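Not every chain is included here, but those present sit where they belong.
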């Protein structure tokens, strides 16, 4: 058996981790990035060009570790029909990609989510307004009350309630971004907290370095394009909240979609009242685990060797092989 | 002898470090967090419910490593009277918790502190005004001159000098937060620089991501609730300043309170003139050491093994045991 993944996102860590657990590795993707995975960082034993070279992957007896890039490039429908074994539960893909199913899942898990306003005239606190299909936050705006909403919405061509189909109005929760990375071992029925990061976004993390006066002169808008990740640790008294949120997310997935296993992430903010408000779930490895190639402050508390999330996946596959339980973790 | 601490704050690191040095470990605290210390991160060999289960700790031959949470939950008076051996000098507790004693200590250490204004009419530069008892920065405001102060103070109900009892007026020092973590070995009479962090605060670290124009619309106040910590390193040419500040703090404590040993932290900012301005001293381990479970850039310069501040404490206890000098470090 070989461990394969799409050559982007967190593939360096996944392939490195697989090698540390004794697997041969396969990267597939754009020819341009081949040197990244074979020369600059020699983590791929095989490199195959293509978004999803199914025949070659089958020949190589590969298991695919999905990442956000893999799913985005291939598309959910193709992922659901792929014949190469896939680590994780494909059933969660449609739940995660559909806003209302995702909300149903997270509500069932008892997480605190931002309120969604159907009627702008109900706005009773700060909201963030998101035009559908906006990329990376382009066109998002904040509003503080119904009057403020209508004044600003007019710029988008929204003049009355009939025009609201194109926007989502969400409670604006002021807090610092925190992304805890979990791993749920289906084999051991155990949740682990692997690491925590915050994203580094352009231009959201650039504007604060410009004095308010100059910002007003230059009229920059905001954008949340992810450029990288910064390692953080969380206040220790908040860790149980975050772990329990993870446990309930796994439990809700078991009831709704047949389970969630392997790595996942809850993306949210912590408010000044120490409340964890969750915006989204990512049901696979996130790029926020990339600072922790050599282990994180949390994985070093549990393991006496450097365990990245990528390596943790490989450890699970190794155990499944040895216990002859691969069928339980692959779909 | 067993190493014990209150189950919060930096207990994971303290207990992990103690185990690495061969000690059996004890966590005590709320039953809700028991899984954190025994299952998710198996660092506690024993878990006891309760804020301070004295009899059980005595039976277990435990030494308590104090943290901010332990002292806050138990209260200084009870800490001073506790019968379980305590690592560190209890005498510093009252100095640290009393604003004027703390100031006396830090001034004796020759540190640069923010100026305190008794009379608002003396304000000759930016000040931060802190209502007494304000939590996490709620109600703090900035003012630039006496007129600005009086205008803003009126909102708090302060209309003349008779009303000033409820507020502290402090020079506002603009700079980036820097928290160096020290360890003073009483056995070896040596100061060590263990690591450096900056805090991650809600909402102070969230507002900068909102464009100035939208901030003005939405009128957010500021708050400094600690959510986590981010590892940093300091410009190398500033390290001697920070080390000398630590040495003088230890020396002043020896003259005033019979010494300061074990971990401590100076909390301050570095200004654009490269000056380290200190706001507070924490006379024990701070949560800012939590990113460094597997060692910090600084501890790796000194040690050939991963040394967190938690482990460094355990190393000191181990040495004290072996040299039969426990009495020198416990109170």
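Just so it is clear, A and B label the chains in written order, and each chain counts residues from 1 on its own.
Here is the rule we use: a residue touches a chain if its C-beta (ideal position, glycine included) is under 8 Å from a C-beta of that chain, and two chains touch if they have at least 3 such contacts.
Owing to the predicted nature of the structure, the values given are computational and were not obtained by experimental measurement.
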{"item": "Assembly copy number, counted for this structure file with 2 shown", "value": "3"}
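Basically, only the chains that are shown with their structure count from here on.
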{"item": "Size of the rotation, in steps of 5 degrees, that lays the CA trace of subunit A over subunit B", "value": "120"}
{"item": "Inter-chain centre distance, subunit A versus subunit B - centres from mean C-alpha coordinates, in Å", "value": "33"}
{"item": "Residues of subunit B touching subunit A in the complex", "value": "8-13, 16, 32-33, 35-36, 40-43, 69, 136, 200-203, 205-215, 217-220, 223, 225-231, 287, 290-294, 306"}
{"item": "Residue ranges of subunit A touching subunit B (in the complex, touch as defined)", "value": "126, 141-144, 148, 172, 174-178, 191-193, 196, 198, 201, 204-205, 207-209, 212-213, 215-216, 219-222, 230-240, 243, 269-274, 295, 297-298, 300-302"}
